[in-house]
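Note that one protein chain of the assembly has been removed; the remaining protein chains are unaltered in position.
Labels run A and B following the written order; every chain starts at residue 1.
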Amino acid sequence: MSHRAHIPIGPYHPLQEEPEFYKLVVEGEKVVDVDVRIGYNHRGIEKISESKSFDQSIFIVERICGICSSSHPIACVQAVEDIAGIEVPVRALYIRSIVQELERLHSHMLWLGLAGHFIGYNTVFMWGWKYREPICDIMETVTGNRQNYAMLKVGGVRRDIEKEHVSYILTRLDEFLHHLDMLKGAVLDDPVLHSRLKGVGILTKEDAIDYSALGPTARASGVDIDVRRDHPYAAYDRVKWNVITQKEGDVFAKTVVRILEMYESVSIIRQCLDKMPNGPIDAKPKDIPPGEGIGLIEAPRGECFHYVKSDGTNSPVRHKIRAPTYMNFPTFRETVVGETVSDATIILAAIDPCYCCTERMLIVDNDDKELMNVQDLIRLSQEKTQKIKERMGRR
Amino acid sequence: MGIKEKILTKSIYVFHLSSGSCNNCDIEFLDCLTPRYDLERFGIVVVGSVKHADVLLCTGSTNRQCVPMIKKLYEQMPKPGFVVAWGACGSSRGLFKDSYNTGAPLDEIIPVDIYIPGCPPKPEAVIAGIKKLIDKINAKKKE
Partner (left out) sequence: MKIDEILKNLKDEFGDKVLKVYKKSDARAYVDIDPKDIVDFTRYIFKDLGLRFNIASGVDEFNGIEILYHFSSDASGLVVSIRVLLKDKNDPHIDTITSVTRAAWWIEREIHELFGVEFDGNPDLRPLLLPDDWPKGVYPLRKDFIVPKRDSRKA
């Protein structure tokens, strides 16, 4: 006889940095439904933006999400530049690409650490975050801050990359690459991880297209989209790089996509530093005329979309922000229903949800069923990995 | 006051609460636990339940939905307990003070002991803040 149990995850638990509330309805071991209540992070940024000038709203937009801290500003300034038809100087385009790729490196490494924790590989968590520090150091050297970079402005960038910084960046990148090789070998060649993650949480290509999934979540299901190649911006059409896709759509495929993308990012940064021409970094625009503009960029989690409408004054009439997790999130329901409870956390982590970007949340009805808390869920996930290790004769 | 505080300062159990943040502060907090900054060498441990916590660490700009939860969690924290307001948002709601979805500043909801300003505060600022908290607890104990 199966009975239904409701398992709330959230809104506050140790390794989920943002408050969210999921209710998983389970029958025995299998998840049959999931409901999400969001809104704990909704800060009304679109409304605040309408009362600020174009320059000021870039600082607010930066703080939509700490991890995609340069993605949202690039999309925002591109939308405003689209309204006015502003030509950004070439050097500024290269600097934008460099900052964007550095952010992608730090975000994917952060994800790798968190995913490692969820399945019980705490060393991956500690080492992943430790080896992410060179990237934060580079950011601090180039932009002045580890997290909120304040590098973008309408018409260019605010700070230049000095000649002395270039060799520093290249040395730290070499260090990073060396550690990335080690983590890649540890993660991708581990048979326990193959057994744990392959075939788990599969998102089919048809569902990915129907939900308009984005970023690594879509690319892991075989949907070949990448804004950097399809809607070229910054300096991505001036350097050579590859779009990484996989076909299976499971959690393992998503891991592979993110790890291989890190290698591409390092290559892009090196090419940009090599090819960057001298010149101005700011087009110094004067006025923004009335009109509408759209900015699209590839954040670490997928496509970021900003729409700005201007009426000729110094503030936007409307600033619509759409973060990638907003489109990826509903795919969680597709991928987790039918899977076991112990896989729920890793399936959720695989879409790399950035709730602060999404600003949302939900709840299922209350029956009088037994409840488990989220620590139990993470513990279940880690125990499953342990069982697989024992079965394979490893410790 | 007395022996409880003395023991508390030797090993602080922290419960992390985010009431609508951009996640920067939360990531920097987790960064403090990783090998480079390693707060655990000072005896600081992150706990999963507020009932085991000595310090309630609050990030985020006090979203309206989170306000009742903040109060409830503060009441559930065993006393003596301390509150750390982390970041510009924790101190005064930061850039989001003009939003329709943020409530009162944190220190009007629960009493705050230490403010660590910054957006986000650097890990070095965090370590300095924790040191100030320990000094404050020790100073109170002497009174």
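As a working rule, a contact is a pair of C-beta atoms (placed from the backbone, for glycine too) under 8 Å apart; a residue touches a chain by one contact, two chains touch by 3 or more.
Since we're looking at a predicted model, the values are computed, not measured.
Chemist: One chain is left out of this view; which of A:Val25, A:Val251 or A:Met327 touches it in the full complex?
Modeler: Only one listed residue reaches the unshown chain, and that is A:Met327.
Chemist: Identify the residue among B:Gly90, B:Pro105 or B:Gly118 that touches the chain left out of the display.
Modeler: B:Pro105
Chemist: For the chain that's not shown, point to the residue among A:Lys23, A:His42, A:Lys254 or A:Arg270 touching it.
Modeler: A:His42
Chemist: Just the residue numbers, please: which parts of chain B touch the chain that's not shown?
Modeler: Here the touching residues of chain B are 63-65, 92-93, 97-101, 103-105, 108.
Chemist: In the full complex, which residues of chain A touch the absent chain?
Modeler: Residues 38-39, 42, 44, 46-48, 51, 82, 209-212, 225, 227, 230-232, 291-292, 294, 296, 303, 305, 307, 309, 317-318, 320, 322, 326-327, 329-330, 359-362 of chain A touch the chain absent from view.
As a working rule, only the chains that are shown with their structure count from here on.
Chemist: I'd like the Å distance between the centres of chain A and chain B, where a centre is the mean of that chain's Cα atoms.
Modeler: 26
Chemist: Which part of chain B faces chain A closely enough to touch in the complex?
Modeler: The contact residues of chain B facing chain A are 16-31, 34-36, 46-48, 60-61, 63, 65-66, 69, 73, 94-96, 98-102, 119-120, 122.
Chemist: For chain A, which residues count as touching chain B in their complex?
Modeler: Interface residues on the chain A side: 11-15, 17-19, 39-45, 47-48, 51, 59-60, 63-67, 69, 110, 113, 125-127, 129-130, 133, 146-148, 354-356, 375.
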